[in-house]
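As you look at this complex, bear in mind that one protein chain is not there, while each of the others sits in place.
Labels run A, B and C following the written order; every chain starts at residue 1.
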Amino acid sequence: MSKKINISIIGATGYTALELIRILQNHPYVKLQYLISENHSGQKISDIYPHLLNVCDLQISNTDLDELTKNSDLIFLALPNGESQKIIPKIIGKTKIIDLSGDFRVKNLETYEKYYSQKHSSQEYLEQFIYGLSEINKEKIRISNNIANPGCFATAINLALLPIKNLISSVDIFAMTGSSGSGKNPKIETHHSLRSHNISSYKISLHQHNAELLATLDLKENQINFVPSSGPFVRGIFANCFVDLNCRIDEAEIIQRFNDFYKKSFFVRIKEKVQLVDVLGSNFCDTSFKLHNNKLIIQSVIDNLIKGASGQAIQNMNLMFGFDEMLGLKNLFPIYL
Amino acid sequence: MSKKINISIIGATGYTALELIRILQNHPYVKLQYLISENHSGQKISDIYPHLLNVCDLQISNTDLDELTKNSDLIFLALPNGESQKIIPKIIGKTKIIDLSGDFRVKNLETYEKYYSQKHSSQEYLEQFIYGLSEINKEKIRISNNIANPGCFATAINLALLPIKNLISSVDIFAMTGSSGSGKNPKIETHHSLRSHNISSYKISLHQHNAELLATLDLKENQINFVPSSGPFVRGIFANCFVDLNCRIDEAEIIQRFNDFYKKSFFVRIKEKVQLVDVLGSNFCDTSFKLHNNKLIIQSVIDNLIKGASGQAIQNMNLMFGFDEMLGLKNLFPIYL
Amino acid sequence: MSKKINISIIGATGYTALELIRILQNHPYVKLQYLISENHSGQKISDIYPHLLNVCDLQISNTDLDELTKNSDLIFLALPNGESQKIIPKIIGKTKIIDLSGDFRVKNLETYEKYYSQKHSSQEYLEQFIYGLSEINKEKIRISNNIANPGCFATAINLALLPIKNLISSVDIFAMTGSSGSGKNPKIETHHSLRSHNISSYKISLHQHNAELLATLDLKENQINFVPSSGPFVRGIFANCFVDLNCRIDEAEIIQRFNDFYKKSFFVRIKEKVQLVDVLGSNFCDTSFKLHNNKLIIQSVIDNLIKGASGQAIQNMNLMFGFDEMLGLKNLFPIYL
Partner (left out) sequence: MSKKINISIIGATGYTALELIRILQNHPYVKLQYLISENHSGQKISDIYPHLLNVCDLQISNTDLDELTKNSDLIFLALPNGESQKIIPKIIGKTKIIDLSGDFRVKNLETYEKYYSQKHSSQEYLEQFIYGLSEINKEKIRISNNIANPGCFATAINLALLPIKNLISSVDIFAMTGSSGSGKNPKIETHHSLRSHNISSYKISLHQHNAELLATLDLKENQINFVPSSGPFVRGIFANCFVDLNCRIDEAEIIQRFNDFYKKSFFVRIKEKVQLVDVLGSNFCDTSFKLHNNKLIIQSVIDNLIKGASGQAIQNMNLMFGFDEMLGLKNLFPIYL
C-alpha cells in the first residue's frame, strides 16, 4: 500500500473537522486534498485556527463538487444535521463518502421525521448508507461506499448495551456530554460564565440519537428513556444505563458476554470501573457494570470528538480502504491530564 | 426577640463549618461563641482562611466541653462521619445540638452498620435525634433539642421523591456532586489536574445516604438503585430519578401533588426545567419532572454546602429557636455566575 | 431613615444588572422600581433568569424616560460603552444617576477618543460626573448627583497604585480577568470549549481603562504599560504591577503609606499575600506588595462584578444618599469556594 488516498472535508472549520485534520495528519496513507467551507474560502485553515500554523496550512476552497469528487478518494461530510442530505445527491456514487451528520443514520422515515423534526429531502439514498458502528457492522463497512457515522451519545450507549441487547426488558439512560458537543458556534448554553458550573438536561426522550438507539438495539419506544445532559467540561461523554433484564443472569455470565462480544474490538475496554479521564484524547470506549437487585447498571465513557465522531469516522475509513482498522488511531493515547 | 443566642461549632475549619460561619455572620439573632478545632487551637480562623480577615477573626479554641455547653445555646457538630458519636455522650442534654455528620440519621442499627461499615458507639442516643428535613419534620424539629442534619445527596433525592413517595414501585437514581462534597483534605480524586475533566461513580448502591433514603421514603432495598457520582465542578448536586410508578397517573395530578406538598416550603421551587446554576449560593432546591412511558423522570438540584448541609442546618436552628424559618437564608440569593 | 428610595436600572438583563439586583434585594433602604430592557419588555426578569424565580419576579418594562425619572430616586445605567451617552441628555438633572459604562469617566476628550475609538456625543455633561472611586473621592461623591462608576481593571489597578502614586517613575501592569468580564452575549472568546483552558492578552497598552489610569494616577502615556488579559475562570481580576520608583524607599515606609491611605477604607485589605478566592463574592479589594531590586511589585485582586462594578456602584449610591457606605455590601462575605 504505497499510494496515499486523497481525502477532502466539506464543512472544514467545525470541531469534528478540526479533529479529523488533527488525526489524519498522522495517518500514513492519507493526503488531505480539499478543505471546503463556504464562509472561509481563500483563507488558510491556520489563519482561522492559529494552533495549526506550520502544522496544516492548507487553503480552504469553494471547489465545485465535480472537481471535488473527481480528485477525492473519500469525502468526509462534517456538516450540521440537515445539510448533508442537500449535498449527497450531487456526490453519491462518484466517490466514497463518510457522513458525520445524522442525516443517513435512521432508515425509518417516520422515526427520522419524529426525532429530527423535519422531512428528509434525500430519502432515496438512505438504504445506500451503512451505519458505521464497526463493532457490529465491520464486514458491511468494508464493502460499503457510503457510511453514516454514528452519533456521539448513541455510540457510548450502544457500546454499553449491545452485548446484552437481547436481555433488555427496558432501559433508563442518563448521559452527559461536554461543551464541545454543542459545536463551535457560541451559544448561551456554552458561554463559559455559565457552563463552567452548570448541569442541565434537554430533549428528554426526544433526542435525535434516540432514533439510532431504537434501531441498533431493536427496542420499542416504550422500552427506553434517554435523558441527555450537558455538563461543565469540554470533552467526553459519560453514560449510565439502568437495565431491567428480561431474565435472571449472574455477573460471570455478563462478563462472558462482554468479553466475547468485544474480543476483536481493540477500542472497547471492559473495566471494573470507568472514569472519563481514562479515554479522553483516545478512540477508546471503556465500559463497566454492576448487577444489583436484578438491575444491571452499565456505564460507558468515550471522547465525544474521537470515538464519538472523528476517530470513529477514520476507523470506518480504514475499513473501507482495507487499511489496518487501528491506523492513525492506536497512537492516540489517552491524555489523562 | 432581642437577645442573641450563643452558637459554637465543633470542627470549625472544614468546608461545612466555613459555610456555617459565612451564613451566621448575617443572622440577626446569632452570636458566634466558640470555634473548636483540635489542630488549630490558638490561631485565628482568618489566619487559616485569609478570606475571613476583618470579617471573622475569631480565635479557634480547644475549650473543654463543659465550658462549651455551659456557654452555648446551640452546638453545631461539623465533623466527619464517626466522630460525632464520640462527643455526643458528653454534651447531649446540656445544650441544643445540630449534628451535620451521618451518625444519628439512621435509626435502624443494622442498616447503619451496613452502609457506614462500622459499629455505632452511641446507639442509645439515636432516638433522641430528629431527622432535620424540615419539609417533612417541621413540627418535630421545633420541639427537638437534637437534630441529625440530612446528607447532601439524600436531601436532593428525598425532596425530589417525597411528593410521590407512595406511588413508587421502584426508583433508579443517578446523582452527581461537585468536589466540595469531598471535604477540604486534598485527595487524588480532588486533585485539580484530574477532577477538572473527570466523571466517575463510586459506592454504587452502597452509599451511606442510601440508608436515609430507605428510611425517609419507606422503600425496601430492592426498590432502589442509587449511583452517586463525582463531577468536574465545585459546588452543587444534580439528581436524576427514574421512577417506576405503581399506578397510572397523569402530569396534572403530579403537578398538583408537588404544589400541595411544597406549598409551605419557600425553599423548594417547582420548575419546568432545572439547571444547577439556578440554586448555587442559595438554600433553594429546584425540582422538575417529565412523565414518559409511564416512567416519571424527576430532577432536582441543590447547593450541596447550603441546602445540602449548612443552610439546612441553620433552617433547623431557626425552627428550634422559634425564629422565622428563612432568617439568614432568604438573603442568600442564587449567584448564577 | 424610614423611607426607601426608588431605584431603576436601564439595561436590566446584563451581568452587572443581575449583580445590582442580587445585592439590592438585601439592601434595607432600597425598592427596585423599574427594570428597563428594550428587548425583553413585558417579560418577568425571572422568565429570562429562572434562578430569580420567587426572589425577584419584577416585570421588565419599556417605560418612557419621563415616567422613569419622575418615579426614581436613582437610575443605574448598566449599558455597554457608548450607549449611556445617548440617554444621559434626556435624564440628567431629573434624577440621580450612576453610570456603569465608560462614557463619563474620562474628562479629556482627546484621551477619550483615542481609547474608546469614537467621538463623544454628550461631552457637555462630562464635567457633571464624578469619578466614583470612593477611596479617593468620597466627599465629592456624597454631594454629587451623577457618578461615573470606575472600570473593573481600573479599580483593581488604581487601588494597588494610589498609595504610592507620587513615587511612580513608570509602571508595567499585567492583569487578568474572568469570562464574566466579557458580558452575557456569547462570543468565540467566551465559548466554554476554548475559554476553560485558554489565556490570551488583548489591546495591549490600548485598553480603554488605560485612560482612567492615566487620569487617576497622574501618569503620562510613556510611564505606563498595561497588558489586559483573559483567563480561564468566571469571576475576578488579578493585577500585578511592576513599579519603577523615583526614589529610594524601604518596605516599612510602604506599609505605612498603604495603612494610612486605606485606614478608613473597610473594603481594601492589605495582606502579606493575595489570592483571588479571598475576595470572590465580596466587595473587597485585597492588596500585597514586595520590594525587590528597587522594583516594587504590587498585586491586587477584586471580584470584577462586585468591587469592579455593581458593588462599587452601590457603595456610591450609599454615599449619595447618606447611608452607611457599607450597607448591603458588608454582608457580602467572600465565598472562598
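To be clear about the criterion, a contact is a pair of C-beta atoms (placed from the backbone, for glycine too) under 8 Å apart; a residue touches a chain by one contact, two chains touch by 3 or more.
Predicted, not measured: the structure shown is a model, and the values here were computed from it.
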item: Residue in contact with the excluded chain [from B:Ser41, B:Asn71 or B:Ser193]; value: B:Ser193
item: Residue of A:Met176, A:Ile199, A:Val277 or A:Leu319 in touch with the missing chain, whole complex considered; value: A:Val277
item: Among B:Ser37, B:Ser180, B:Asn225 or B:Ser288, residue touching the chain not depicted; value: B:Ser180
item: Full-complex contact with the absent chain, from C:Ile36, C:Leu74 or C:Leu280; value: C:Leu280
item: For subunit B, residues in touch with the removed chain; value: 15, 178-180, 182, 184, 186-188, 190-193, 195-197, 232-234
item: Subunit C, residues in touch with the chain not shown (by the definition above); value: 172, 174, 176, 193-194, 196-201, 204-205, 221-225, 227, 229, 231-236, 238, 240, 242, 273-277, 280, 290, 292-295, 297, 299, 301, 336-337
item: Interface with the undisplayed chain - residues on subunit A; value: 15, 18, 22, 25-26, 49-55, 180, 234-235, 266, 269, 271, 273, 275, 277-279, 281-282, 331, 333-337
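Throughout what follows, only the chains that are shown with their structure count from here on.
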item: Remotest chain, subunit A as reference, centres from CA atoms; value: C
item: Subunit A and subunit C, separation of their C-alpha mean positions in angstrom; value: 46
item: Chain centre separation in whole Å, for subunit C relative to subunit B (CA means); value: 36
item: Residues of subunit C touching at least two other chains; value: 15, 180, 234
